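Take a look at subunit A:
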Amino acid sequence: CGFHLRKGVNLPADLGPLRVVSTSRYSPLAEALSQALERSGAVPAPHPVDVVPQPDDAQSDIAPPAEASAPVAPPAPVATLNIRKERWGSIPAAIDARGRAQELTLRYAVEFDLLRADGSVLVPRQVVELARNYVTVPTQDIGTDSEQEILAKEMRRDMVASIMRRIDAALQATGPVGGETALPADTTPGTPVEQPAEQPAGQSMPPPTP
Partner candidate 1 sequence: DDDMQPNWGLCPVGDAVPAFPETQPAPAPATDAQATDTGAANAGLVDANAGATQAPAKTGPKLTSEQRLQLPTDISGDQISGIEGSDTTFSGHVVLTRGDQFLATDHLTSNSETGNYSADGSVRYQDSGIRLVAKSAEGNQDQDTHQLDDVRYQLISRRGNGGAERAEMHGSDGKLYGSTYSTCPPDDRRWELRAKQIDIDTDSGMGVAHDATLRVGKVPVLYVPWFTFPIDNRRRTGLLYPTIGSSSRNGFDWRQPIYFNLAPNYDLTLTPRYMSDRGLQLGTEFRYLLPHGRGTLDMDYLPSDKLTDRERDEEIAQGIPEDNRRVDNRGMFRFDATQDLSDHWQARSSLVWISDPRYLEDASNNVNGLTAFRLKSTVGIFGNGRYWQAGISAERPVLADYTLAERNLPYGRLPRLFAEWEQPFGKHFVAGVDTELVRFQHNDSDLLPGGSRFDLKPYVSMPFEGDSWFATPTLAWRYTGYRLDDDLANKLGGNASPSRSLPIASFDAGMYFDRDMDVRGHGFIQTLEPRIFYLYAPYRDQTDLPLFDTRAMTFSWGSLFRDNSFTGADRQTNANQVTVALSSRFLRQSDGFEKLVLNLGQIRYFDPPQVSTNSTIPAERSQSRWVADATYAVNDRWSMNGSYQWDPTDKRQYLASFSTRYLIGEDGVANLGYRYRRDVLEQADLSFLYPINASWSLVGRYYYSFYRNPSTGDEPGLLEGIAGVQWDSCCLAVRVVARRYVQNRSGDMNNAIQFEVELKGLGSGGADTRSRLRRAILGYDRDDLYLIPPASVGVDNDALDDDAPDTLP
Partner candidate 2 sequence: RSTDRSQPMDIQAGHQSGSVDYSQPTTLSDGVKIDQGTLHIDADRAVISFRNGEASQAVLTGNQAVLKQQMDDGSPMTATADRIDYDMLADVVVLTGNYTVTTQRGSTSGQRLTYNLKSGQVDSGGQDGGRVKMRILPKSQRTQN
């Protein structure tokens, strides 16, 4: 019926060393992603430069005092996978007749893009959003937090898989060798991303209404 083994799509040979950069340095996602990229053939950027955390995009309007932060050697230009935004969220997916949350949705969204060393776009900026549901029983509420921690750990692993798959898909779209034609950078942030919710190892996507 026409199915054949998937042929691998490797990172373009001319990509050079690759570094994963995240706005928050305490995010295990960046670490997991760089290991996944290494496994799929990427050359890790040499001496990883200490990432000066730029203030998160959702920086409130109070500004940090101008403190002479240690001058950081400008990182040599290498290809970088930028994790622009990373947000966790938990909203009630269903409430009971007394207004108590019966089912919660844990949501995890990451915005990323992949730029070549010269700054040109290899994978356009896009958002991957995962959602997992779990039931809470108000009168017997033991274990809800630990369930959420387990789900969060799994969602991080799935997020790495989803981002890798998005990179593969984008590279496939531009042809095996790092295509010269720039990717159609249509998914700029803010514009509706076609993929409403990424569903790797599919979990029931909750009805988005609380």
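In picking the candidates, the idea was that all candidates are chains of the complex that A comes from, given by their letters.
In this text, a residue touches a chain if its C-beta (ideal position, glycine included) is under 8 Å from a C-beta of that chain, and two chains touch if they have at least 3 such contacts; residues count from 1.
Only a predicted model underlies this, so the values are computations on that prediction, with no experimental measurement involved.
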item: Options 1 or 2: the chain contacting subunit A in this complex; value: 1
item: Candidate 1 contact footprint on subunit A (complex, rising order); value: 1-9, 22-29, 31, 35, 39, 50, 56, 58, 60-65, 67, 69, 85-104, 107, 109, 111, 127, 129, 132-136, 138-152, 154, 166, 168-170, 172-173, 183-184, 186-187, 189-210
